[in-house]
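The other protein chains are all here in position, but one chain of the complex has been omitted.
Chain nomenclature is as follows: A and B, assigned in order of appearance, with residue numbering initiated at 1 for each chain independently.
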Amino acid sequence: MERTTLDLWVGIFVVAGIAALVMLAMKVGNLSTYNVSETYQVHAYFDNIGGLKPKASIKSAGVLVGRVTEITLDSTTYKAKVTMSLDKRYQFPKDTFANINTAGLLGEQYIGLNPGGDTENLAPNGEIKRTQSAMVLEDLIGKFIYSKAEEPAK
Amino acid sequence: MAIVSALRGIGRRTVDTVWRIGLATRFFGLILFHSGNSFRRFHLIIKELFSTGVMSLIIIVVAGLFVGMVLGLQGYETLKRYGSESALGVMVALGLVRELGPVVAALLFASRAGSAMTAEIGLMKATEQVSAMEMMAVNPIARIVAPRFWAGVISMPLLAALFSAMGVFGGYFVGVVQIGVDEGSFWSQMQAAVDFKHDVMNGVLKSFVFGTVVTIIALFEGYDAPPTAEGVSGATTRTVVTSSLAILMLDFILTAMMFGGS
Partner (left out) sequence: MTFPKGKLIAIMGLSGCGKTTLLRHIGGALTPTKGYVKVDGQIIHELDQAGLYAMRRKMGMLFQFGALFTDMSVYDNVAFQMREHTDLPEELIHDLVLMKLHAVGLRGTHNLMPSELSGGMARRVALARTVALDPMLIMYDEPFAGLDPISLTVVGDLIRRLNDALGATSVVVTHDVQESLKIVDYVYFMANGVIVEEGTPDEIRNSQKDWVRQFVHGEIEGPVPFHYPGGDYRQDLNLKVKS
């Protein structure tokens, strides 16, 4: 076969392969939301994080603003310390409220940020003071059953 | 006595296997040692990229599409029971990127390109082309084997990526276009769950390892084949069998190392 035809086909092959890799990275994977912009770290303490995992998303008003980077247990307070990295483009007031939400009834858990009204913004490595733990489904069901049982019988 | 001869048989096979693995490793070293020439004359690799990569394109693309479509169909049937059809994208993408893409593409590569490599080199040996090259003071490992090795190593990750991409597209086609899963949740859940480093890059790493192993096995079997018709056909069969087993075993080990801990 002619050298130029050969080169052409190999070129097509390599470009197609690389395009597939890029597609896997951008469209299938999360590279498009990965390290594209600078981030800053904040942390928060939760009584119970439920099923939250590292790399879980952090959303504000439904928009992805960052990811959970690390979850550890504080050995003095026995609270879960969640470190998150937030996109530098998004700044939040100091009194922002962080709560652990669930996507759908049984879906993945994520952290939702509800901005407060403070004029000062969260500093890098700052702490989100106001948090709400995850709702644990078993506890909810348990509460519901107890409250039913405590109702006076008709 | 039967036990003794059975034991002897096991012993001989073990020794043979270890012996061959040792020879193949030495062969691998020789290839690396003689690789400089093939990079200085890159068109040698390009020529082999054509016969390994481009010629495997169609089978990889078609197989990837169908595997993805089947995954979409079966995944939907299962996920529907738990009311989480929106996770279809996650299932299809993770399955393909982590496992099916690298493994199935490597199996297809072994039977399409690997066997062809073995047969080609075996025949070159049988028709004295290898000896002729040696007599012309050209090292056959540098001239014949090394370019094929690098072509295999380069094309395998690309083929696996193509396979996965086609598979995701197949899953999308069946899940979203045919069945009617919500397109937004298909892609967004997929993107939320598939991590670039952890999933995509590990898949690429896997296919790189498989490509290296399959190509080494194919080239070694071809170069080691007895220069007769039966020798070459036996070597071709051995290439497919050995490399398929090697792919599946290595996949288990790699999966345990990459995803086992978390």
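The rule we apply is simple: a residue touches a chain if its C-beta (ideal position, glycine included) is under 8 Å from a C-beta of that chain, and two chains touch if they have at least 3 such contacts.
Because the structure is predicted, anything quoted here is derived from the model rather than measured.
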- line: Whole complex considered, the hidden chain contacts B
Message: Of the residues B:Met55, B:Val70, B:Leu123 or B:Met258, I need the one that contacts the missing chain.
response: B:Leu123
- line: The listed residue (B:Thr17, B:Thr78 or B:Ser131) that touches the chain absent from the view is B:Ser131
Field: Interface with the undisplayed chain - residues on chain B
entry: 120, 123-124, 127-129, 131-139, 143
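As a convention for this text, only the chains that are shown with their structure count from here on.
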Message: How many angstrom lie between the centres of chain A and chain B, each centre taken as the mean Cα position?
response: 35
Statement: Touching chain A in the complex, chain B uses residues 43, 46-47, 49-50, 53-54, 57, 82, 84, 93, 97, 155, 157-159, 161-162, 164-166, 168, 187, 190-196, 199-200, 203-204
Field: chain B-touching residues of chain A, taken from the complex the two chains share
entry: 1, 3, 6-7, 9-10, 12-14, 16-21, 23-25, 27-34, 55, 57, 104, 106-108
